[in-house]
Structures are given as structure tokens and as C-alpha cells.
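In this view, the complex is presented without one of its protein chains, the others remaining in place.
For clarity, chains are labelled A, B and C in written order, and residue numbers in each chain start from 1.
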Amino acid sequence: MKPAVRIQLEDFSVDEEVSAIKTSSMRMGGIATFLGCARDFSEGREVSEISFEAYGSMALSELNRLRTDAVEQFGLLDARLVHRIGTVKGGDNIVLIVAGAEHRAPALEACRWMIDELKQRVPIWKKEITPQGESWVTSHP
Amino acid sequence: MKPAVRIQLEDFSVDEEVSAIKTSSMRMGGIATFLGCARDFSEGREVSEISFEAYGSMALSELNRLRTDAVEQFGLLDARLVHRIGTVKGGDNIVLIVAGAEHRAPALEACRWMIDELKQRVPIWKKEITPQGESWVTSHP
Amino acid sequence: MIKVLFFGPVASRIGIHQATVAFRSGIRIQDVRDELAAQYPRAFEIVCFAAANGEHVRDMSLPLADDSEVAFMAKFSGG
Partner (left out) sequence: MIKVLFFGPVASRIGIHQATVAFRSGIRIQDVRDELAAQYPRAFEIVCFAAANGEHVRDMSLPLADDSEVAFMAKFSGG
């Protein structure tokens, strides 16, 4: 089984991560996931590709900390976080958060919290490549 | 592509539903899912199997209405809902809700709303089969 | 003829999934309920919702057309 927290170039499978999280407990009644995908436009501009760069070692340790914090704070049975780096195209997967709990409320709330925190805490940067040129995204909604 | 709303005996694939929802728009930046699974215990009792019965035609029309309401209310790009009937074992999938939006907040909020509403509105009943016998679940948290 | 459907916990208490009630002009869903509740009191203890032709019914004075499909249902427990 792959590690619960990963930063990788290659794509991932939601089914595979869901199967992996299920192995941690038979008491898991609710699994919430958030999948972030590349959109083909951003703030009115057409985007052909998005490229991600990470401070790899720190990003991995921050993601691991995020997972531990979420498990403790929301009483999760388990959580998984996968973020891609490198270049992706419109429609491609970027990030996957999976939260498993006995009941739905903590799973859904933890999933929301993890993606919000990830954007605040984890050293990864996005560059949008448009037909007019490329630019790093330095502010974020 | 399978219909966006289904009640079925067979299992489903999250990857397949995610791929299906992605085809509806290249502007989809966030896809939230909720997957309900069979737990091997409930209120302190061991549960070997769970069996679901639906008022099929009404359940399907209520699920379709739920989808339309969620799309409109949360400004989703698309949503999908699949519920299994028949008998499942511990760890098996029961229900899948998928919500796709331009940004993460509406996708996650709609996903939460749909699973909460589904439990209120959709005529499906659950029977828990334990080593001590079987019983319909008539109240629900 | 009014077709009446039972599911899950209600069907299990009655022992059948379907019944019929004779149609008469002006018959309301409450009349159908009263008739069946007298026959199956234990099952109707857990009835919370009614539907006519696949739609939730809140107003039990709803008049029914002939050949309507009615359901008396326990609290849902799907999901």
C-alpha cells in the first residue's frame, strides 16, 4: 500500500486511495474526499497548463502534520493526502484529500479543513501557462 | 456514460463517477464526494450484513430532485448520486454523492447538504443483520 | 381501486408489500390510512410519511383519483 501522504509527479486513483483508507478500520461509515482539478481558465484568462513546484521535504512534513492534526481534531479513523507536482493540463487531477470517520459529519468537516489548511500551510506554488505567456499565482482566493 | 442518478444492486466506482462528472465542464476546479460504507457494528452491536429496500420509482425521482436542487442552490456545474439496494457486508459501499463546482466551497457544502437531505427525503430503508437476528433501523442520527 | 404499497419496516410488520382499497368518489388519503390503520395497527405505529403517485403528501385531506398509488412509510434510513 502506498504511503498515506505523498507528493508525486504521476496521477492518482480515487478508488485506490478509498480502498487504502478502508483497510484502517471496519468502523468507517463515512469517507469524504476533495479532488482539486486543473480548470481551463482562471480569472478570465484561458489556461493551457498548470505547473507546480514544491519545497519537497517541507511540503511532505507539513502534509503529514496536517494529517495528524486532522485525525486528532476531528476524531478521524484515518486520512490521506496526495498532491501532484510537475505540469498538468485542463481537467487533470491536482490534489486529493480523503477523510474517513465513523460518521459523515467529521469526515466532511475534516476534508474541508484539510484542503483549506493545505492552501495556507504547505509550500507548493502554481504557475499558470496561458497562450499569452506564463505567470506564478502569488495571491489566492 | 451511466445516468447521473441511480439506484442499483451492483457496486460502483468512485473513479468512474469522477470521470463522468468531469466531462460536464472544463471549468470544474473542485469535486467533493461523500461515500457511505457499511460498518461492522452499530450502537454497540456487531452487524454482519446490511440490507436496503427502496420505494424505487419514488426514490429515483427524489434523488433526481435533490440533484437539481443542489445544482441550483449551490451553483454546481454538476452532481451525481448513486445508492445501492440489496445486501452489503462490512466495508462495502452503500451510497456515493459527487458534487462538482468551479471552486471548493460550493462543492463541499453541496456534498454535505445532499447526504443530509438524502437521509431525510429519499424512501430507502435499512435492515441490520446481526448474529442475534435482524432489525429494521427506524430511527436515525 | 387504490393501490397501497408498504416497504421495509412497515411491510415487515404487516407481512405484505401491497394492498388495495376500493375507490370511491371523494376518497382522501386520510380515509385510506384510517381503513388500513384499523386493520394493521402495529404497522401504522411506525408510519411517518405518506406518498401519492410517488410524491410526498403533507396534506392528508388530499383527494385521490382512481388507480392512485399510495404508500405509507416509516422514517427513512438510507444513506
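The criterion applied here is as follows: a contact is a pair of C-beta atoms (placed from the backbone, for glycine too) under 8 Å apart; a residue touches a chain by one contact, two chains touch by 3 or more.
The shown structure was predicted, so the numbers you read here are calculated from the model rather than taken from an experiment.
Visitor: By the document's own contact criterion, which visible chains does the hidden chain reach in the full complex?
Guide: Those shown chains that the absent chain touches are A.
Visitor: Based on the whole complex, identify which of A:E53, A:D69 or A:D92 touches the chain you can't see.
Guide: That would be A:E53, which touches the missing chain.
Visitor: Consider the whole complex, including the chain that is not shown, and state which of A:R27, A:H103 or A:R121 touches that chain.
Guide: In the full complex, the listed residue that touches the missing chain is A:R121.
Visitor: Which chain A residues touch the hidden chain?
Guide: Its contact residues with the unshown chain are 36, 52-55, 57-59, 61, 83, 94-95, 115, 118-127, 136-140.
Simple rule for what comes next: only the chains that are shown with their structure count from here on.
Visitor: Relative to chain C, which chain's C-alpha centre is the most remote?
Guide: A
Visitor: Whole-Å distance, chain B centre to chain C centre, using C-alpha means?
Guide: That gives a centre separation of 26 Å.
Visitor: Nearest whole angstrom, what separates the Cα centre of chain A from the Cα centre of chain C?
Guide: It comes to 48 Å between the two C-alpha centres.
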